[in-house]
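The complex appears here minus one protein chain, its other protein chains still in place.
For chain A:
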Amino acid sequence: YMTNSPTLIVMIGLPARGKTYMSKKLTRYLNWIGVPTKGGGVWGHPCPGLGLLPGNALTPSSLVCEVFNLGVYRREAVKSYKSYDFFRHDNKEAMEIRKRCALVALEDVKSYLLEECGQIAVRSSALKIDLHQGSSKLSGALRGLIWGWGLTVFFVESVCDDPEVIAANILEVKVSSPDYPERHRENVMDDFLKRIECYKVTYQPLDPDANDKDLSFIKVINVGQRFLVNRVRDYIQSKIVYYLMNIHVQPRTIYLCRHGESEANLAGRIGGDSGLSARGKQFSQALKKFIEEQEIVDLKVWTSQLKRTIQTAESLGVLYEQWKILNEIDAGVCEEMTYAEIEAKYPEEFAMRDQEKYLYRYPGGESYQDLVQRLEPVIMELERQGNVLVISHQAVMRCLLAYFLDKSADELPYLRCPLHTILKLTPVAYGCKVETITLNVEAVNTHRDKPSPKSV
């Protein structure tokens, strides 16, 4: 009953339906919330309450979730792509290659989940690749193979009949695919559309009323306009469904910055609830000007409930929302101390933090891992929203940034988030473009790198 068998997520759908986009995004999210820990209950299980995925105890640096993209396997097997003819369903030679790729991929999935202790594998492929027959046979065969391994399977199908969306997808991500090195747009579009036609011949969407009624799946229709959810069986599937139902593909920009320099910053003290310094107030004014110049449509502004972010937002002269969960990491007994004071008073704690900064929890306070868990609703709401400016704090901003830029737990606590600097994030293709904008108001540096290991 404590079984937490690994999960295989299988993406299904015709080409250019956003499968790879969703796989990568989902993987990024699951890794961000699911980075495992030592500790937990009697059996060492990581716990949902820690924002982690129920599962086997894992070492902190291993990934929870990995994507296995069949297109990548195919490109390995067939060095140079010639044309859509490869994908014709009567192309026997190609079919053999594709079947072999699928089997290789499945073996890699198995090894990742069962031997390397990954928890979730996301297998992204257009449905047809594995078998000649349609989805129900695929599902059956996959199920057979996989239940033999003791895995839980969850299908994510993307269905889209809006030609504009499909054309936009092709332009956004296919034109720059390794399959089309010369990238002449019209040729790419033409070839790719014919490729899609090859699949359509035998595509059988998941059918909850008949063949597929016992499978666990979510069908995403027309980029999230509609969803069909069938037999969600556990916690992780419920989180996946909730996440997929909240993401969207409308263009927008997220701005992340810290509060203006505070009195505590000047004194080198961590935490507390101090107000802005003179330069911090200057920064707020500069921020106001910057925002006005950007001419952002319907910008939402979020702050924490600590004075320094609120004071920064006040200068903008616009409505803003305060989130308690955006408050800076709680340094417990070390609140309002300088690093020198902490080292003097709690030398062991100080050393432990440097050894394992992500997992380390201040006595009476929090860890970065705790922070990630409490920030999850912020991430979910950021996914739902359009243009947002989040005025937060150093540790908080590192956590949010790590989510958008897919940074590991090891890197997260050392990400650079200097004062008086705005990070402008714009989703593009499968990732996120980052622009760094320094607002030309001096501030202290609050970044502390990981010290090099001292000899004992």
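Keep in mind that, in the parts below, a residue touches a chain if its C-beta (ideal position, glycine included) is under 8 Å from a C-beta of that chain, and two chains touch if they have at least 3 such contacts; residues count from 1.
By definition in this document, contacts and distances are computed from a predicted model.
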Protein name as given in UniProt for the chain not displayed, "Small ribosomal subunit protein uS2m", "Exosome non-catalytic core subunit rrp40", "AP-2 complex subunit alpha" or "F264 bisphosphatase": "F264 bisphosphatase"
Residue in contact with the excluded chain [from A:83, A:238, A:426 or A:440]: A:238
Residue in contact with the excluded chain [from A:185, A:384, A:433 or A:447]: A:384
Hidden-chain contact residue, picked from the options A:72, A:94 or A:229: A:229
Contact set of chain A toward the excluded chain (per top definition): 1-2, 39-43, 45, 47-50, 208, 225-232, 235, 238, 241-242, 245-246, 273, 300, 319, 321, 324-325, 335, 370, 373-374, 381, 384
